[in-house]
Every structure is written in C-alpha cells, then in structure tokens.
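Inspection log for the structure reproduced underneath, given as structure tokens.
The chains shown are only part of the set, and none of them has been moved.
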Amino acid sequence: MSEIQYKKVMIVMGSTSDWPHMKPASELLSEFNIEHHSTVVSAHRTPERMYEFAREAENQGTEIIIAGAGGSAHLPGMIAAISHLPVIGVPVQSKFNDGLDSLMSIVQMPRGVAVACQGVGSMGAYNAAVLSLQILSLGDPKLREAFSSWRKAKRSAVQLDLEP
Amino acid sequence: MSEIQYKKVMIVMGSTSDWPHMKPASELLSEFNIEHHSTVVSAHRTPERMYEFAREAENQGTEIIIAGAGGSAHLPGMIAAISHLPVIGVPVQSKFNDGLDSLMSIVQMPRGVAVACQGVGSMGAYNAAVLSLQILSLGDPKLREAFSSWRKAKRSAVQLDLEP
C-alpha cells in the first residue's frame, strides 16, 4: 500500500472517480500555499488504510481533514469517529437523487462525533477549502489577512451587469 | 471494554437505544434455538471495538451479522467492509423523516461491499432474523424444515375475518 504523505490539510476521498469533484479544494489551498495532500482513502474498500490514516493524522501534524464520498458515504463520519481533528465532509453526488444519499450519510452524525458538512459536489469541495482557510486563519494572522484580501477581491470582481 | 461473546449470529447495534427496535430479531432467533448474542458495537463511539469485532467474527465461528443503526448509519456498511461474512443491515428510525437518513446510509453501498438491507425499524429487525434463518437453512436441513413448518403455521394463523 502506498504510504500516506501527511500534510497540514489532507484531502481524502473514497475513489479516484471523486477527484474531479474534490479537485477545487486542492486548487484553492494551493492558491494560498497551504501544504496539503490529496489521496484515496476508502472506508469500504481500504478500511485498514482508513483506520490507520485517521489514527495517525494528528500525530503526523495534520490539522484539518477534508473527506469526500458518495452513496453510503461513510468516510467523513468514520474518520471523525477515530481522529480528534476537525473533519470537513463533502457529499459527492452518486447516481441517486443528485447525492441525497451521500448528504444524508454525512450530515446526520450522532451526538459526540461531528462532521462539518458542505453542500453536494464540487461547490462543496471548494467551500471545504474555504472553511479550512477560515479555521487555519484563527492561528495565523498572515493567512487571515490574505484570506480577507482575497475575499474582498473576489467580491469586487462579482459581475453585476447582466447584459452589455 | 467488555469482551464480545461470539455466537453463530451476532446482533450488534450502535446504541442501547436501538435495542427496543432490534429485540424482535433476537426473539425470533431464540424461537428457533439459534445461538446468538446481542451487544452494542458502535462505528462512531467505539470504532476500535467495531474493527476488532468485524475482523474477528468469522474466526470466532460467527456466520451471520445483523447490524442495526440510525441517522448516519455506518455500522452495517463498515462491518461489511471489514468482514467477509454476510451482513444484514437494519435502518433504525432516528428523528429525521422516519429513518430516511438511516435507510440511505445503509442501502446505497458501493460496488463490492454488500449489505442485505431490511425495512426501517423493528419490522426490519424481525425480518433480519427471518433472512438469517433462511440463510442458515441452506446448510441445515432440520432448520429448513422447522422454518418451513413455522412459516406455514404462521400463514394458517393469519386472521382473515375483519369483524366477528
């Protein structure tokens, strides 16, 4: 099994087919030079790897885990059950009702095990990175400033006119 | 942690609050003198116990695992990801839409990891025992006969008249 490269933010997902949905999270973190790594960790197909990953992440210096999964999406919740780190869950749409199954599986966590659930799909993955930046900003004034500037710039750039 | 008593059929559930829903499974198995044991194994609150249970069950002689859980119900799917035994899943209703979340979390398993999902609640738990009896009957002609007789008796006893 390929060894996991632990970084400050880990982006894990159940399958390579989730990558197109999850990639926006990686891209946004890169934009802010946040050390991160993306890899497949499947609750169902590589349960040992998942367990090991969840147990080790904190010791290896990881601070935030972004986990995307579809269908019976157990990955974010299982990692949150094992690790004490904040876990951000991204429901990836499967073939059933645009990801209703994934959303239900991720958001309705039992008392005591929290997942920070995002919206379905690539929009949710992008926002998982936004939330990561907001969390990391709490202990990093420079990042806080960079994030704040970036957001203001984004807002100034919102296109307001509908037609030329 | 209390040690797990492995029996031919294991009935596990995420919480003691699931017991009233799951008990009908135990009662029906008792009616057929099937060795079984019911205990709490929580994917989210006792993940180590869950891993150990799922990894050991087959070696300890267990043949079928019935797993009930509510909300983000990861227990049946996670056990099915670790053990090679047949896993029967019972969605227990949480406070959300009569268990729609539990059902979605249990039934939509990814390619290669099967859960035999039952209906929501105690009806589903009862049927998990029925299915167990049907599976065990394949290798046990006496049980097959007993099951067949029981079912015929049940059917003869169906009340057909609506009013006296």
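For clarity, chains are labelled A and B in written order, and residue numbers in each chain start from 1.
Simple rule for what comes next: contacts are C-beta pairs under 8 Å (C-beta built on N, C-alpha and C of every residue); 3 or more make two chains touch, one makes a residue touch a chain.
None of these values were measured; they are calculated from a predicted model.
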item: Assembly copy number, counted for this structure file with 2 shown; value: 8
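As a working rule, only the chains that are shown with their structure count from here on.
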item: Cα superposition of chain A on its sequence copy chain B - rotation in ° rounded to nearest 5; value: 180
item: Rounded Å distance, chain A centre to chain B centre (Cα mean); value: 33
item: Touching residues on chain B, where the partner in the complex is chain A; value: 14-15, 43-45, 47, 51, 70-74, 77-78, 80-82, 94, 96, 100-101, 104-110, 112-113, 115
